[in-house]
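Omission of a single protein chain aside, the complex is shown with its protein chains in their original locations.
For subunit A:
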Amino acid sequence: MILAATATNESLAQLSDLLIYSSMAVYTLAFFAHIAEWVFGSRSKVGRTAAALTSAPKAAPAAGVTVKVKQAGGTAVLDKPKVVTRSAAGTRDVPDGPGAAGGTVKGDLYGRIAISLTVLAFAIEAAGVVSRALSVQRAPWGNMYEFSTTFSTVAVGAYLGFLVAKKNVRWIGLPLVTTVLLDLGMAVTWLKTPSDQLVPALDSYWLWIHVSTAIFCGAVFYIGAVATLLYLFRDSYENKLATGGNPGSFARSVMERLPSAASLDKFSYRVNAAVFPLWTFTIIAGAIWAGDAWGRYWGWDAKEVWSFITWVGYAAYLHARATAGWKGRKAAYIALIAFACFLFNYYGVNIFVSSKHSYAGV
């Protein structure tokens, strides 16, 4: 079936390269638009956080958020019940920041431009990945160049998905676009591999299942890790304010615009918890594939070991969140370590460690 190896379609492959480079150009524009958003935006409601943390009268019950309840039917109803929510005891009640644009018109304009450019770059990059797949007539996941391009496409896709679902995730735009540029930069300089067929060991339908879920998990774990990191910054900022400290003006300007530490923490937990079962599935699918390809489903190969470490790391994170004395910052560190293991499994093991999974193509 793969005797038609030489059928690699050269012009499609070139088109794919061109598309990837173009998407990098557009991501760069999006990057500058995000910078402009941050520069021209402002922390409009000065010191919301500080106000919420320090001026709240001590005896007051935790401030609530009133949620309007959708009304069933249109009959003459006198009043709608309002649901009052309160945070669990012991957590800070701080409103979310207004976002990078900070409510300013100019900042918001740049923010919208940045998102439009990101959508465009995403479309171009996705087309690049698809044309690469067409040029080799297989899943575009045969070497690290292909993993990296697909990986950033999926990460941006997930982010846009959150935006479409009206989640409060615009704050992730700048860090995301920055790392996507880094990822693509590394892909085209160091990991570039000419478009080609797979070695026989990779030629299996498990490639579609195992590698696609692995890439998806990585992309979503990445978004979780960004949120976790920002949570740690924002949490120190809030701690500082709560203890009467006086953060620098830059920290103030950036941190005030981010969602509250509690929101970031919750977001990263949801994201990480939601992909954890899929990551479990990825490892199991890999084991089944290994059983077919190498005659054992688990052999402590370097790649397997690091997938396992990553899995145990995220399991530890989930446990930490349910263990007294480990919630909050400690759990966040565990999540970051787990993601670092994921990254090492990708870059470190592929490039530096000799493993049965050595098909980095570099």
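What we mean here is this: a contact is a pair of C-beta atoms (placed from the backbone, for glycine too) under 8 Å apart; a residue touches a chain by one contact, two chains touch by 3 or more; residues count from 1.
Rule of thumb we're sticking to: contacts and distances are computed from a predicted model.
K.L.:
Which of the following names does UniProt give to the chain that is not shown: "Branched-chain amino acid transport system permease protein", "Cytochrome c biogenesis protein", "Aspartyl/glutamyl-tRNA(Asn/Gln) amidotransferase subunit B" or "3-isopropylmalate dehydratase small subunit"?
P.N.:
Answer from the record: the omitted chain is "Cytochrome c biogenesis protein".
K.L.:
Looking at the whole complex, which of A:Leu29, A:Leu160, A:Val305 or A:Leu343 touches the chain that is not displayed?
P.N.:
Of these options, the touching residue for the absent chain is A:Val305.
K.L.:
Which is it among A:Ile209, A:Leu229, A:Ala251 or A:Ile288 that touches the chain not included here?
P.N.:
A:Ile288
K.L.:
Footprint of the hidden chain on subunit A, which residues?
P.N.:
Residue positions of subunit A that touch the missing chain: 1-3, 5-6, 8, 52, 58-67, 69-72, 77-90, 92-93, 95, 194, 196-197, 199-201, 203-204, 206, 242, 266, 273-274, 276-277, 280-281, 284, 287-289, 291-302, 305-306, 308-309, 312-313, 315-316, 318-320, 322-326, 341, 349, 353-354.
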